[in-house]
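The complex appears here minus one protein chain, its other protein chains still in place.
Our next item is subunit A:
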């Protein structure tokens, strides 16, 4: 470094010798442009500290003027831009220099790059209007450049920085330069398509920045729709959409006639027209945007689904219309005859418009498009429009139903989801239902499940419809028995939605006979259960139905009510005592007896401050048992009950540990007996992590209690260690760490502290000044007494609490045939699991494979392996690669799912803002409570595998 300082007398080099000096030396050493370029490339790989940025920039600029080679200048220009992005650096000081470099530059590429740099500088200095104005002026000056790249960048710059503050302009001559919209608009007719695109994009950029675009642009934009280049058309479609949202109610004339229409309608028609564009990129763009044009008039909207059919100049009805007619005339499914679709009325040839300028048939085309991207976009748009317009929803139903037979699964899935979203607006006709139900036989589980979801919220119009749905669902059940749960759930909703339609079907469904006794059906038959679920749910709001039940039905009801309580509702049955259903059907969740029970038992526990230790333990044990049972019975409360039970268990462990004999005897004698206390501490720690990360809906008031419990566990650990280890050296570190944790606890939860009167941490904080100064042995003593005297904190319960659960559907673990593969090679194991109430599964869920030799392997599934079939539910379908050295015999491995957590991600620490430079992340001090770990949250499944030795 000394050497470098000698080389030159530049002031800035003294301030920051490391980076800039090195660069300077390198650049001076460079003999050829290629060398210089190499140095610059190397230099660019390392980040530059904020303080030295300016110095580096000066050196680069200095070199820039000397350099003859355009490629080096280009690199310097790009480096300038990169450097100005450095967080914390304000590029004010280099604006002038950067603008000056433009003056003598001949190379178009370098010029474009320099303008790009100016753009970066400008975006960092948006607060400074004078800089912005200067930059825009510079850009305007270069707009006449002959290179498209330069013009592109100029337009981009104007788009990002230009303003339209006219009145405030100081000088009159600036007035002309001010109207950026006009300047940009002039380039809509540039000869280069790339510049045209850039101009439109710049206009859109202006809009994004909140400037109101002028309506005059609309006609210009419309002309661009006929451009030869797809990127121009695509951008123009966007611009038209933006304008239609800005001026929906303006009136525009229709060319070649005297009529006028609303601008939004006109724009809608134009965008519809683009749905049959030659380029699929434009088609996707257009189809997507259609969905968000909700102000459009309804008759325009309905035209999008209209495609007048004709055959030999005679009007023909669409298959949809025919189906509707057949349905209304009462002879459905007569089968089509030859000539059934024969055209009827003559068409006035003049009235048929083959390519309408209007919206005609846009969706019909979009849904039949060659590219599935367009079809998906069209389905999405249909969905959005149908959500706002019930009449449109009714009309588009036929088309959506048709999409259920698309060749691409994604499209089918999307249309099923769409249908579900608009289901509140529609009632399915029988023929439509028929088509919908046909999809139940699809071999893809995703599709079937989506369809079940759909059926849950569909309205069916007739009792035949219900019957049809039931029959098809039962068929589905026999074909794919794994769908059981999903089908039952589906029937539950179907029943409760259509009680009156189910009523006339009951005798047939239960196969009861007025005179004869029919045999009692098998209670374990999933199909029978399915029928019962439908009937019981319908019976809930239809008091006359139970009269139709036979004796065994009542028995089965009692059984199902107990075993499948989430599917079978409480019923008021005549002459029977209701097992658990209250007299009033309209109960709020808070008055629910089970909820009450939960709260009562918790109350009881919280009041136990003054009981003797033995009594405390017993009460805790009983309560935990009660809660667990409650969780099993009431699935809605399972999360809540589990959560509290875990908390109580922690408390129980703590109480037990503190009652050890250990504490009364001199330390060295009880080395062996510390086992219980230290395992208790460890277990409490584990449980607290589970509480914090496995439940969704945990609020900060719970988090603080959890952390408090963890703190207690750590204190316990410290005391146990102090008691059992000889010498004080290890204690120093531990004490210090513990005190740090207390400190950070205080920092994180300062707002919650007032609620924690008399708790462990409360007392600890009172004693804090003393603790900091005292020796480890004293600290331990203080901790011990505080821990014993501290009170039990109430755990407030949130509204909703769900435990993350996972169940592995595949592999089933029942196969006796080992999976054979050659050792050293890999075998792929398909894993299929459902996850419930997992937040951010992509980041947290891992698959663990345990080999018999104790070797464990953790696999991170790809984000794309997770699907989201419904709120709070996820499905993981992935492949796990297994490999091992040769075994002599087949053996079982265990596969399970893990929930990874990282306390950095916890709610308390989430507020730390992330820095933009990835490099600077390294510099961040590692958070002191950054503990990572995993919680197993599914039952392990055993898979039989057999790696064979390789044959030679």
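Everything that follows uses one rule, which is that contacts are C-beta pairs under 8 Å (C-beta built on N, C-alpha and C of every residue); 3 or more make two chains touch, one makes a residue touch a chain; residues count from 1.
Assume contacts and distances are computed from a predicted model.
Matching "Mannose-1-phosphate guanyltransferase alpha-like isoform X1", "Integrator complex subunit 11", "Golgi apparatus membrane protein TVP23 homolog" or "Coatomer subunit zeta" against the UniProt entry of the left-out chain gives the name "Integrator complex subunit 11".
Taking the complete complex into account, A:443 is the one of A:443, A:773, A:817 or A:888 that touches the chain left out. Only one residue from A:405, A:518, A:544 or A:839 touches the chain missing from this view: A:405. Only one of A:107, A:123, A:220 or A:276 touches the chain withheld from this view, namely A:276. In the complete complex, the hidden chain is touched by one of A:116, A:369 or A:642, namely A:369.
Where subunit A meets the omitted chain, the residues involved are 144, 189, 191, 228, 276, 278, 307-313, 316, 318-320, 335-339, 349, 352-355, 361, 364, 367-372, 399, 402-403, 405-408, 435, 438, 441-444, 479.
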